[in-house]
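For this depiction, one protein chain was excluded, whereas all remaining protein chains were kept in their positions.
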Amino acid sequence: MRIKIINPNTTQSFTDALQKLADKVARPDTDILAVSPASGPASIESFYDEALSVPGVLEEIAKGDREENIDAYVLACFGDPGLYAARELTDKPVLGIAEAAFHMAVLSGACFSVVTTAPRVRFMTEHLVSRYGFGEQCKKIRTTPMRVLDLANSPDEAIAKVVAECVRAREEDHAEAIVLGCAGMSQYREYIEQEIGIPVIDGTVAAVKLCEAMVDMKLGTSKVLTFNWPRPEMAHPGRQLNIA
Amino acid sequence: MRIKIINPNTTQSFTDALQKLADKVARPDTDILAVSPASGPASIESFYDEALSVPGVLEEIAKGDREENIDAYVLACFGDPGLYAARELTDKPVLGIAEAAFHMAVLSGACFSVVTTAPRVRFMTEHLVSRYGFGEQCKKIRTTPMRVLDLANSPDEAIAKVVAECVRAREEDHAEAIVLGCAGMSQYREYIEQEIGIPVIDGTVAAVKLCEAMVDMKLGTSKVLTFNWPRPEMAHPGRQLNIA
Amino acid sequence: MRIKIINPNTTQSFTDALQKLADKVARPDTDILAVSPASGPASIESFYDEALSVPGVLEEIAKGDREENIDAYVLACFGDPGLYAARELTDKPVLGIAEAAFHMAVLSGACFSVVTTAPRVRFMTEHLVSRYGFGEQCKKIRTTPMRVLDLANSPDEAIAKVVAECVRAREEDHAEAIVLGCAGMSQYREYIEQEIGIPVIDGTVAAVKLCEAMVDMKLGTSKVLTFNWPRPEMAHPGRQLNIA
Amino acid sequence: MRIKIINPNTTQSFTDALQKLADKVARPDTDILAVSPASGPASIESFYDEALSVPGVLEEIAKGDREENIDAYVLACFGDPGLYAARELTDKPVLGIAEAAFHMAVLSGACFSVVTTAPRVRFMTEHLVSRYGFGEQCKKIRTTPMRVLDLANSPDEAIAKVVAECVRAREEDHAEAIVLGCAGMSQYREYIEQEIGIPVIDGTVAAVKLCEAMVDMKLGTSKVLTFNWPRPEMAHPGRQLNIA
Amino acid sequence: MRIKIINPNTTQSFTDALQKLADKVARPDTDILAVSPASGPASIESFYDEALSVPGVLEEIAKGDREENIDAYVLACFGDPGLYAARELTDKPVLGIAEAAFHMAVLSGACFSVVTTAPRVRFMTEHLVSRYGFGEQCKKIRTTPMRVLDLANSPDEAIAKVVAECVRAREEDHAEAIVLGCAGMSQYREYIEQEIGIPVIDGTVAAVKLCEAMVDMKLGTSKVLTFNWPRPEMAHPGRQLNIA
Partner (left out) sequence: MRIKIINPNTTQSFTDALQKLADKVARPDTDILAVSPASGPASIESFYDEALSVPGVLEEIAKGDREENIDAYVLACFGDPGLYAARELTDKPVLGIAEAAFHMAVLSGACFSVVTTAPRVRFMTEHLVSRYGFGEQCKKIRTTPMRVLDLANSPDEAIAKVVAECVRAREEDHAEAIVLGCAGMSQYREYIEQEIGIPVIDGTVAAVKLCEAMVDMKLGTSKVLTFNWPRPEMAHPGRQLNIA
């Protein structure tokens, strides 16, 4: 099967890292295609960044169905930007990495905490937790004093902060699993897990494995009502905005 | 003061109706500027339509602050598309018409129902109700078998359906106020209220009056964390997407 | 229009301060009439105080409709004592200052904390937050070690305590706006806001502006069910208790 | 022990019925004293009625502690009017009949419905259910097209309506117990239970038995914070309002 | 009346202590029979321990109805193991000590905290609090660094830890009552209450008194649906498992 991972920001090094990571965890018969949109924000750290990344994400979904024979999609940014809009454009599974991570976390531990980047994404993350129904199981959203791109520029320092926050989650929140709140942390998952000794969930991995499961189950996006197809004249997202 | 009403769809007749309506309810010292974006969907009836309308909405916010000396903004589509992103782009008040309507409804009646357009917006509306904290006070979301543009094309028939649903809300849900779930219904508010005999809230009117209140209070958007300004290189939404 | 502010306690200096404050924020065409009941508690710091203040509040509502040509009412005590009972006595808008403050706070910031007086009002305030639907958006209720009348007797010391608690709200709760939890703090709002640098909402101001908005909208109290008129023989609250 | 039942309305026939009923269910060593306040509404069917009944209720609490050697108090009106205020005036147990009924109902059945009087009390009852934490266990609040005093004036017809509504609760709500939502229904509890074949809880009986339990446990009202004593100058509720 | 207290673990010294304690609080006309099952875990500190204690508990219920003429049952372990299963086996009241304690706590104080044993029971206790509807009224679940059997082996040290945690509950959680989260703490209730000065609720006592109340009210377990009798061939729990 073919799974397309859409990194909604335009930082190619992140996209490359996601391709590498997903290749490692995918089944032998799964093909991974990791891409970023042609235009949009370099990193996504606010509702505004998210909003501007969505048209590019939708373009990639439309292209995936039209030209690339994709079986399932992963939106690889922890805010799950454009998730519901993307589900309208296809009948394949579309998974956000935040939702995927939450679902897997509660199958492992009795509760979890999220460790994420800069403080301003707290409210956005609270929304996701609450909208997806994990309000009781998520003990705390812990932000760290760093920016998304610090993960690329000074990874050692950034990851040390993440580990410190994970320890606090285990000790103070009594978290039994950790959800990493940024796709930029994906490649450090294993290291962090070894440091703190409890399961650490990365959303991209979780989403790839859930996509494989859904494709095996022939379970796509339900088109009966909310995620029904767009009106025909709307089918090309880029043309709507004169960007494709 | 100057209030800019942004109709996120490109149907000019709706924009004109909003201008006329708002002119009637605004205070004498309030100037209303109703606009639609240059590009985007003709009507907004799904998450996908919303997503594609947001870049245009953001352009209008940026322009409002940059060139038009605006004191407050109203997003005149019941899904409040791009509300949080818009709040990052300005320190002026930005109100969605759904949130405005809900706030005013609970100050009038003990509970309310929403009467809106086609069934597929139910889930989207549930999200808004729940995210804004009106889950207990909103008794029911009632959809009608019609499309947004029916309100322009065959208004008599469309409004008859709305009135019928409002009566059911009053009788079956015990709703004590009605929130109209579509900006296209705004101009019929008074008529509907007379027909059903309980307060009927239109979000555009509610948002204009709340904007006036906030400007009088010198209360803008809090910039301390979540709605802090975008990174400087992100300040032109259109340029990010090569659409301006 | 004429707005009547009812200070449910009998401390005239608070009533005078409310009159002065409201005169400053009201529109030129708005007339403010601030009163206290003839009898009742000198300050309201418990459910018991509230209960004893309500008959006096209701008397003032009845008088307002009967003799004073009032367009809207504000109950200027943070517990919103007698709010629902008052709404039964009139078809005009009746707003409590707690509810008004909460509504305005969430239109400005992503979340807020309440800073109020003595610890024993915590439970009462939790009730209001939860009943009005602000449970997720209110991050914390912070009490200060003082009594309501300290605000009149040693304001400098009292306000210093309030400011210190507001700073904690901003730093520890990540609150993006502050709601002042006592009408006695109203006159210090501006000073506190300057000290802490995030929006500070005073309920009396918020309620006055919301009343103006509702009167402009011709939106009163819905009389269809819950807030329907009292039985005719009950129309004079004071006579029921032989106090008028 | 001595339990004082305070009927907050002034209809003596209801008070007499409560005395009779409670005498039957109380333990041999329990003394019941059922009273109504000197002034106040004849029946309680709205927030307004409640508000006007509270000063009289508080007078009876104060008198009970001062002169009557009471061990526990029951507020025998389904809205539990003045419950928290009453708890401040005494360190004895004070139970409302709504809360008492809800607590006993969930110890018997997996869920319950409330069957009460006129539709306008629905919102008031929802508040109680939600404030006390029974939101998931209470399946439905069912009102009947009648007034409280119909229970005194045309009991046969009124009780037939109640039974019909109880049957609907059992069949349509899948309720496993019924809570009677009005003290005026107390004397018909046994008959209704026989008619519908599932447990029917009357709040007055429930409250009397819970008072006996609490007195045996030496468990009174916690005075540590919320329900601490009123300020000394406030100790006579009636004098505050010049009604005693 | 005869109340059977089932200690679900096999530690006879706990059972003896429960018998003694219950004898002291029961009414003169109440007979207490405290037992432990023939087999099962020595203490219950996890879901696994609970699961293995349930067949023994059910055997004791079946025997109680069959041979011992029991009027009501108390499950004396704070996890309320097998509560709903037990209710299917009898039409008498069956109360868990956790639920009983929560119900009594909120009739005394505005809110409470639970103080219990080892950290691993936190999640289990959260479940109970939330399932029974006490999520808002329970301020915190406080665990102590000890095992259940420490209460038998080194009671002084263990109880000192409990008292210290209760003080934190009063000061930091603003708890107005304490619920003891382990039947092994029952005999120290009075001492702890004296130390901390706010009501301390022991579930065994609470359950015994609630049983007396229910038996007086002729209120048993509703058999209409959820707790209906097992299929006849299932009536002997032990035989199902070849253990009786």
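So that you can tell them apart, the chains are marked A, B, C, D and E in the order they are listed, and the count of residues begins at 1 in each.
The working rule: a residue touches a chain if its C-beta (ideal position, glycine included) is under 8 Å from a C-beta of that chain, and two chains touch if they have at least 3 such contacts.
This structure is a prediction, so every number in the text was calculated from the model and none was measured.
**Q** Among the options A:I3, A:L95 or A:A158, which residue touches the chain absent from this view?
**A** The missing chain is touched by A:L95.
**Q** Quick one: say which of E:M1, E:L33 or E:A85 touches the chain that got left out.
**A** Of the listed residues, the one touching the omitted chain is E:A85.
**Q** Which subunit E residues would touch the chain omitted from the figure, given the whole complex?
**A** 39-41, 45-52, 54-56, 58, 82, 84-85, 87-89, 119-120, 122-124, 127, 130-131, 225-226, 228, 230-231, 234, 237, 240-243
**Q** Spell out the interface residues on subunit A facing the chain that's missing from view.
**A** 25, 27, 84, 93, 95, 99, 103-104, 106-111, 132-137, 170, 174, 176-177, 197-199, 201, 205-206, 209-210, 212-214, 216-217, 219-222, 224-227
**Q** Which positions on subunit D touch the chain that was left off?
**A** Residues of subunit D in contact with the hidden chain: 110-111, 136, 174.
Everything below uses one rule, namely that only the chains that are shown with their structure count from here on.
**Q** Hey, which one of B-D, A-E or A-B is the same interface as C-D, over half the contact pairs lining up?
**A** A-B
**Q** Can you check which chain pair, D-E or A-C, has more C-beta pairs in contact?
**A** When A-C is set beside D-E, the one with more contacts is D-E.
**Q** Roughly how far is subunit A from subunit D, going centre to centre by Cα mean, in whole Å?
**A** 53
**Q** If you average the Cα atoms of subunit C and of subunit E to get two centres, how far apart are those centres in Å?
**A** So the centre of subunit C lies 44 Å away from the centre of subunit E.
**Q** Quick check on subunit A: which residues sit in contact with 2+ other chains?
**A** 119, 122-123, 130
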